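Starting off with a structure, shown below.
In this view, the complex is presented without one of its protein chains, the others remaining in place.
Now for subunit A:
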Amino acid sequence: MALWQLIAQEYRKYVLTRGFLLFLLIIPVSALFGVAAGYLNAVSQPVRAFTVIDQTGRYGAEIDQVIENRRVRREIETWDAYVTGLEAVRDREFDLPEAFRPTEDDLTLDRRAAFAEAGGIEAANAAIAEQLPPGTPPAEAPRHTLRRIEPPADVPLSGDLAAAAAALRPYLNGERQLPANEAEDASQLFAALLIPADFDADGEDAQFWTTNLADVDLREALREALTSALKRSAYAEQGLPADAVAEIEMIDAPLATYKSDSEGDEEAGFAEFAALYIPLALAYLLLVMIMSVGGMLLTSTVEEKSNKIVEVLLSSVSAGELMAGKLIGLALVGVTAPVLFLLAGFAGLTLFGGADEAVVAIRDVLFGSPLVPLFFFYFVVGYVMFASLYLAVGAMSSSIQDAQSFVGPMTIVLILPLPFLQQVVQDPNGLVARILTWIPIYTPYAVMMRINQGLPLWELLGATLLLVAFTGVILFFMGRIYRNGVLSSGGAPKLKDAVRLASTSA
């Protein structure tokens, strides 16, 4: 009864504050900002007009090809995202020609060619239109922002490049406008590429002129075009035909991943990856939760102690109840934000009709393996172990400053295994993993990550027993320190005092 009051009090004290509500807002707001920034970027990206003065006369087609490839690539990316999103929301697969079917792999030259050949994004929109309810907005082709134009008439095309550069400068610097019909919607020349007559891998440099050094998009495209042209002529000198080179460059080794200890011989799928990443996510959640809730446990205890509220509380409830109230109440505070975000995500899915699939996926992951409840067991035990440490430190401190001297080392101990976690993931039964398993404060992390990876049963049982026993001992002594500490006054906690308080029964 009283315990419930204590839990509710701790919970209200932290959740019904401006700070917490702001914190809840920060994530959706920053996500919105990210989306808005991306959208603004796409919409407002200016058209970049550039010109090429090519005294060799060999590279114009190559440059056009690279620019076009980039455009097609962006178109395919836009299209694939559009289809994948629709399929997730509508929970169905659309019947599409091979060229318009989204792929998970990197874009291949084949796909690019096929997509362009099949008619690009307009044809793709037409192919999907009947399968969508009327009124669904079609995929929009990304704007084409790089445009090659002819050099202005008054720029000398032959002779010394320095003269051409001098003539181009006023256009580049915005002192002269481009002729209206040339530039369409761009009025200023963004950049100019000057290729001297004896340009070669070991000949004279090509020159890229611009006022804007920050936007590297165009420069990289031009570099790619010149490089591939130079490479191709080098291959030709070695006697390799261009077609053969293109074919060789398209080779991509096919590699499928199987999990040897899972049933069936299907390729590793969602469940296998979930089994790998859920424990990892829980381990990080545990860490984050301990770090954030630990601070609240400290301030809450120190406030009650320094305000002497604790004495009034102790005249109504026992120290054990007080401790339990804090541990549980603040644990609820810790999971409030994640649960709210999950609920919001779920509500969003329901709104768009994809909830059923998500529910199935979540249920499969949560109840598909008997090990999942174990993850939560380790999560809870790990939380109790660390949180009681923070409570004890709070009980021994008269102010937050006092508490810091203990919290610093504790935090270091807490995050010490982080650099090793990657090693545990990659080599779940290696030496590092085994050592971490047997150190109780790291057992929850190590076991969560190894349990799906052939952790021997005796190790699991032994380490778990050790962890439970250790947590019990910690809880017992930290409880003593808390009971004895909250009523005493004094400065910063000392290890000596901790030992003395822990060894006093009441």
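Worth a mention:
Simple rule for what comes next: contacts are C-beta pairs under 8 Å (C-beta built on N, C-alpha and C of every residue); 3 or more make two chains touch, one makes a residue touch a chain; residues count from 1.
By our rule, contacts and distances are computed from a predicted model.
With the options "DNA repair protein", "ABC-2 type transport system ATP-binding protein", "TonB-dependent receptor" or "YCII-related domain-containing protein" in hand, the undepicted chain maps to the protein name "ABC-2 type transport system ATP-binding protein" (source: UniProt).
The hidden chain makes contact, of the residues A:V317, A:V335 or A:V468, with A:V317.
In the complete complex, the hidden chain is touched by one of A:K13, A:R148 or A:R219, namely A:K13. Within the entire complex, the positions of subunit A that touch the omitted partner chain are 1-2, 5-6, 9, 13, 17, 303-304, 306-309, 311-318, 487, 506.
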